[in-house]
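Since the structure comes first, as structure tokens, the remarks are kept for the end.
For this view, one protein chain was removed and the others were kept in their places.
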Amino acid sequence: MTILSVFDIGLVVLLLGIGASTIAAREAFAAVIGFVVYGLLLSIAWVRLSAVDVALTEAAIGGGMTGMLMLGAVARLRVAKGSDTRASLPARVAAGVLSAIVAAGLAIAILSPPEAIPTLAPMVMENLAQSGLGNPVAGVLFVYRALDTLLEKVVLILALLGVWSLAPDNVWGGIPGLRVYARPDSTLTFLAQLLPPVGIVVAIYMCWVGAKEPGGAFQGGTVLAAMWLLVMIAGLTSVPSISQTWLRVLVVVGPVIFLAIGLAGMVLANAFLAYPSGYAKPLIVAVEVALTLSIGVALGLLAAGPPERVQQQ
Amino acid sequence: MTAATLFGLCGAALVGFGLYGLVTNPEPLRKILAFNLLGSGVFLVFGVVSRRAAASGLGGDPVPQAMVITAIVVAFAATAMAIALVLRLLQETGRSTLSADNPGGTDTDRGNS
Amino acid sequence: MPDANVLPDATTTDGALLVLAIVLPAAGVLLSFVLGGRYAERIASVLLPSGLFLATIIFADVWQSGHPLIYIVGDWKPPLGIALRADGLSAAMMVAMAIVICAVAIFAHADFGTRPGSVEARAPFAFWILLMAIWGAMNMVFLGGDLFTLYVAIELLTFAAVPLVCLDGRAETLQAALRYLLFALLGSILYLVGTALLYGSYATLDIVLLSRQVRMEPATLVAATLMTIGLFAKTALFPLHLWLPPAHAGAPAAASAVLSAVVVKGSFFIVVRLWFDVMPGMLGAAGAQLFGALGAAAIVFGSVVALQQQRLKLLIAYSTVAQIGYLFLMFPLALDTAAQLQGGGALTGGMLQAISHATAKAAMFMAAGLIYATLGHDRIAELGGAARALPMTIFAFALGGVSLIGLPPSGGFLAKWLLLEAAVATGQWWWAIVMLAGGLFTSGYMFIVLSSAVAPSSEPLKLRVAVPRYQEAAALALALTSLLLGLVALGPVDILLVGRPDSMMVGPR
Partner (left out) sequence: MNLVLDIFTVSAVSAGALFLLAGTVGLLRFPDPLTRLHALTKVDNLGLGLVVLGLLPQADGPFGALKLVSIWLLVQLSGAIVAQLIAGAVRQRGPHG
């Protein structure tokens, strides 16, 4: 047994233990803390699976942003009155049996791989040179399966619309109910002044490097969102009202440019979402830059929640 | 057993945990958390599929990896929407519960009777 | 096993229409989001009719050529890239859903209209964008040739549908929306794990390529089972229907119509794709009987509960639970007892049922909305006088009922007749009994509602508002469509079989 397999087994044991504790914990707060830790461990697992792009995404979005949302929710839910009664014992046993069956089915499926494992990796690499990209995952996201990526951005916008639509009618167009902790000269203010320049550089780097190495629009966008949320929470910039035109333009600019380049492909290249030969890389980088901005703003706004206050004049 | 299979089995177990939590836990926030656990188990299954299919000098098949990235973003969007719903429900009723009994006693003229 | 490198297809002439069917709604959503609520309705009122026009062209194209339309996105052929395909099923469903969505848009102008010069308001802004998103997501479901693209499509559908449920922001609709969201998320994540396993076995998720390679093995069976359960949850097939009645009954009328008529058909369509296109013949006799049994249970349960409802909108919602059951009877009937795929009769019947239910149910929810708006309540026992106040609306409601019961010449009649014929042909008389019993139940609850509505009112009716004529007309037009759908037997009903793989007549492999 090599040292790496010992490491893997330890990691799996930790993942399972913490995962189970997030389900079993009595306190919601403890469960959420467990979940954040779990998210970080999970991104190590992704590195062990040689999927660094996924590891970055998981750490940024799966652990970071989701954890932040949940912590905020736990804090607000403290005031909730009364709790539901726990499911009865027979119901829990039935659910346990059902879950065990599903898990066992999956385990059987995983333990019985096909004899010759099929893969698209060679095909991806053969054709990657045409696009000028060096990162095969970016190639799949922006070249071969660009349609999925484009539609997934629309999903993000719909989710934002869904969150906004929960606002009461009288505050529509108002300011999201992000909790602001504005205390002048606090340490948080210091952090919010110091970190964003670094964070923006990191975001640009991630977006740029995504074309040839792990990284890309999602990861860069998440870092941008985190920086924006930080300065808003510290009260350095005000939370914008959702009726601002610039805000809405920023949210859609990525998908719009993506769509426009895709449509241009019908004329200039052979097909929708095809890139004219020789121009693939600059076009993809342009799309990625715009998407990074849009994802950053959209994620930030998703975390900020529905409008809760009317804009003060 | 390869490392990939090990993580795959871990993913299968996490799917089981998540499903159990989603079904049995009464608090909506805990259900959302369980959904995220379930989701991460599913993503690990993609990871195994990718890792097993390593070829052409890559550590894994990039296609499933790209799919997971898409799915992680979708799962985050879903979480954000669900949490916003829970918080709005709290604002409206002072409670956050899914039980069918009349929440908050507001106008029930048209709803679930 | 065929060589995976033999690529199945190339972009056909007019294939670009399929791109348009996806790009138009996406562009509409993005544009409306920026320009704001004042323009959302105007953009929708241009795009939705052009969507209907587009769907009609695609329909005519497929019908006349007898071949599916295909578009290879990005010029990357599957398995690396994604193909869009419009076969007979997609074309027919696209037209039907576009008709319903256009009618809903006309109906919704009264509730979600924007006055010139007004500032952006929440509900209209959300409604029109979500309506366009549902239209786009449905097109994606019908055209997507790749199982992961279909995953993104059903997620789009979920994110567009859930906020519609709680547009009015009342506590119980928020609860209903949250429960709907949790069910839908569970459904899509189960579907997603299935795609992971399928990719692991075949390194493609393209429907045509998969159908050529797919073989009986543990991973494939687990994948198919989990995907099916997930899709059942999203379709609200008994016993995973718990989320549907409160969500559909609590939403505003126009939203209920879209949710009940259109949205549940999306995940149903993917079930059909899965078992008729991806894995033809693999369902097996036992699996098909199980699908049928769940459908039958849904029919009986939904109908019995519908009969007990006090409120009109909940009655219609439970009737949806029952009518979804009919859709799943098509699985045992399209396969005979030896699990050989039969001719297209039952498949045609099942899809016709989906279409006729869509038109009829949308009409009925609109009618219920108008009744609620006029009377200020929807208690069935106190509907007296409604028929006098709203004759056109009650007529539309009754016509929708005719289609649900399955009386000639309605689409429901043709659908149920085709299913009955298949039941007789394959000797599965028990499904025939269930269908007939379901028809009786349906007549029962339709009779309760209509007899209450045509009864004279005990006291003079206080009408709250006068509903606009065009709203009544929209409901009536859909109901008439549903009624006259039976006449397609004389016309383009064959289109449903265009592009069926030859495997229609092939047994399990």
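A few notes on this one:
By letter and in written order, the chains are A, B and C; residue numbering begins at 1 in each of them.
By our rule, a residue touches a chain if its C-beta (ideal position, glycine included) is under 8 Å from a C-beta of that chain, and two chains touch if they have at least 3 such contacts.
This one's a predicted model, so the numbers in the text were calculated from it and none came from an experiment.
The absent chain, not drawn in this view, touches the displayed chains A throughout the complex. Considering the full assembly, A:195 is the residue among A:195, A:236, A:266 or A:286 that touches the omitted chain.
The missing chain lies against chain A, touching residues 186-188, 190-191, 194-195, 198.
Heads up, the rule we're going with is that only the chains that are shown with their structure count from here on.
With centres taken as mean Cα positions, chain B sits 13 Å from chain A.
Spacing of chain B relative to chain C, judged by their CA centroids, is 25 angstrom. The residues of chain A that reach two or more other chains are 102, 106, 110, 113, 117-120, 124, 144-145, 148, 152, 155, 158-159, 162, 166, listed in rising order. Of all residues in chain C, those that touch two or more other chains are 148, 152, 155, 159, 162-163, 166, 169, 174, 193, 197, 200, 203. Only residues 15, 19, 22, 28, 31-32, 35, 38-39, 42, 45-46, 48-49, 52-53, 61, 63-64, 67, 70-71, 74-75, 77-78, 81-82, 85-86, 88-89, 92-93, 97-98, 100, 102-104, 106-113 of chain B touch chain C when the two sit together in their complex. Interface residues of chain C facing chain A in the complex, by the touch rule stated above, are 4, 11, 16, 19, 22-23, 26-27, 29-30, 33-34, 36, 71-76, 79-82, 119-123, 125-126, 129-130, 133, 136, 140, 148-149, 152-153, 155-156, 159-160, 162-163, 166-167, 169, 174, 193, 197, 200-204, 217-219, 222-223, 225-226.
Those residues of chain C that touch chain B in the complex are listed here as 148, 151-152, 155, 158-159, 162-163, 166, 169-179, 181-182, 185-186, 189, 192-193, 195-197, 199-200, 203, 245-246, 249-250, 310-311, 313-314, 372, 377-378.
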